[in-house]
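Sharing a structure below in structure tokens format, with a few things to ask.
A protein chain is absent from this complex, but the other protein chains hold their places.
Letters A, B and C name the chains as they come in the text, with residue numbers starting at 1 for each one.
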Amino acid sequence: MSTGRMEAFSDGVIAILITVMVLELPKPHGVTWSALDDSYPVLLAYVLSFIYLGIYWNNHHHMLQATHRVSGGILWGNLHLLFWLSLVPFTTSWLGENELSTVTAAAYGINLLAAAVAFFVLQRLIIRDQGEGSVLRLAVGRDLKGKASPILYVTGIGLSFVTPVLGVALYVVVALIWLVPDRRLERTLAVTGS
Amino acid sequence: MSTGRMEAFSDGVIAILITVMVLELPKPHGVTWSALDDSYPVLLAYVLSFIYLGIYWNNHHHMLQATHRVSGGILWGNLHLLFWLSLVPFTTSWLGENELSTVTAAAYGINLLAAAVAFFVLQRLIIRDQGEGSVLRLAVGRDLKGKASPILYVTGIGLSFVTPVLGVALYVVVALIWLVPDRRLERTLAVTGS
Amino acid sequence: MSTGRMEAFSDGVIAILITVMVLELPKPHGVTWSALDDSYPVLLAYVLSFIYLGIYWNNHHHMLQATHRVSGGILWGNLHLLFWLSLVPFTTSWLGENELSTVTAAAYGINLLAAAVAFFVLQRLIIRDQGEGSVLRLAVGRDLKGKASPILYVTGIGLSFVTPVLGVALYVVVALIWLVPDRRLERTLAVTGS
Partner (left out) sequence: MSTGRMEAFSDGVIAILITVMVLELPKPHGVTWSALDDSYPVLLAYVLSFIYLGIYWNNHHHMLQATHRVSGGILWGNLHLLFWLSLVPFTTSWLGENELSTVTAAAYGINLLAAAVAFFVLQRLIIRDQGEGSVLRLAVGRDLKGKASPILYVTGIGLSFVTPVLGVALYVVVALIWLVPDRRLERTLAVTGS
């Protein structure tokens, strides 16, 4: 079985998530600039989630470039990832539509953590399916970002119980790490010995 | 006429259903963990429906792998299946957003039953269209799961009138039967003489 | 420019319309069968529109099979068709969520009429673009259904001002005309001299 249809299906789901999320922005009441005041925090939360979904689409795209056949287990591993991604609009609106709080910041981080774990599991499923000399294993390399992200999410969740804004700040940092072009960062991390 | 566009259209519809369904989760009021209390039962119902839609996408995918041309009848058989699947978010939210009751559990089962019948009809349409030596007939084999599912749904609908939770439990069982890798189960069923 | 991306875009829009429409069904209040009473008329209206969108997807599919290149005019003719189709959920819910009335039955018919005209215009644009020996002109033939439909819609709109239920009944008849396999109907119409 080829990867074409799984790719198309995943693209469809992520395209819907990324779009509908922004459509859920609360409508401003009134026609003054200050009517947007309620929209700003939600908008910021949505920008962060938009970038996260963009990163997942991007990484998913790259992962499937190194994948040439799909087993039943991989199909379900992919649906598992899509499930956690599909909860992102839910945790995003909870985060954005209320005062920043421990619970909503932690819930958002738990969602990110679950998606990262699901992505890692999917990657392992594909590598195991490819067996000896897996192309994906080569492409992934030491996967420093992939291994660091869950640790940073867990730290962010912990920080949310101290100061929610620090937890969210750490989620922003993880997003920036993924946005920075790949090779340079890996070299930097390698040099700093991490 | 080739199967490409029918496949793409079905993928689109199922991707939208599976995504929008999760977007419909009721937003929690307040920023405590207990604010999620109202979301849990709905979330559970959505997880079940997410898995069902995943199973349908998966099976649809496999069925079309053994299909090479599409007639007008097959196009409409496919739309008929998509119609019943498109009602799943409706029966899911009815099931999840109320106390578990006979009517909502039975309605959910009737929806699953109608989708299963529609899938079976579509399969027959393709096999009839392929005529002698149908590839799909070979691929389907004795189709134990396909034949057992409607019986289990009917039983589940019946149980809903006694104890709704048993009806829903049976729907969960059917989902698990489909999730278990194919060959092993068929052998098991063959050995136990069913 | 090839037809591939226009086809994919149209499929996407129609898939979203056909799905979201059913998602808009009003949620039943309570857990008795009679809680569905408010949903039935809407559900019936949605079934009709689901079939209409299915017919358009089907016909669009066939039309593009006989089309091999796309000009700027054709792209806009296609968007024009999609615009009228995208209003179908709007007129459908207006029709279904109120008592059957002259205005809602006529508005629904006007929407169907505009979509039929847009489809006809798109067909002409493609035929003109193909020039002498147009494949689509041959495929379309005398286009009895295409020519009869607008007349029937206008009649339906007129009937809505007398008895709304007759207007809607005529829209159902047009849908059935399109559902009936093509060749047989055309022969019948040819024999009866229409």
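Assorted remarks:
Keep this in mind: a residue touches a chain if its C-beta (ideal position, glycine included) is under 8 Å from a C-beta of that chain, and two chains touch if they have at least 3 such contacts.
Computed from a predicted structure; not experimentally measured.
Considering the complete complex, the chain that is not shown touches A, C. Checked against the full complex, the candidates C:49, C:67, C:93 or C:123 give a single residue touching the omitted chain, namely C:93.
The chain not displayed touches chain A at residues 7-8, 11-12, 14-16, 18-20, 22-23, 25, 27-28, 30-33, 35, 47, 50, 54, 57-58, 61, 65, 179, 181-182. The missing chain lies against chain C, touching residues 1, 5, 8-9, 12-13, 16-17, 20, 24, 72-73, 75-76, 79, 82-83, 86-87, 89-90, 93-94, 97-99, 101-104.
Everything below uses one rule, namely that only the chains that are shown with their structure count from here on.
Under the stated contact rule, the graph of chain-to-chain touches is a line, running from one end chain to the other without closing. Superposition of chain B on chain C using C-alpha atoms only gives a rotation of 90 degrees, nearest 5. Because chain A and chain B carry the same sequence, their contact can be compared by residue number, and under half of the numbers here are used by both. Remark: the per-chain Cα centre closest to the mean position of all protein Cα atoms belongs to B.
A straight line joining the Cα centres of chain A and chain C is 40 Å long. Shared contact sites, meaning residues of chain C that touch two or more other chains, are absent.
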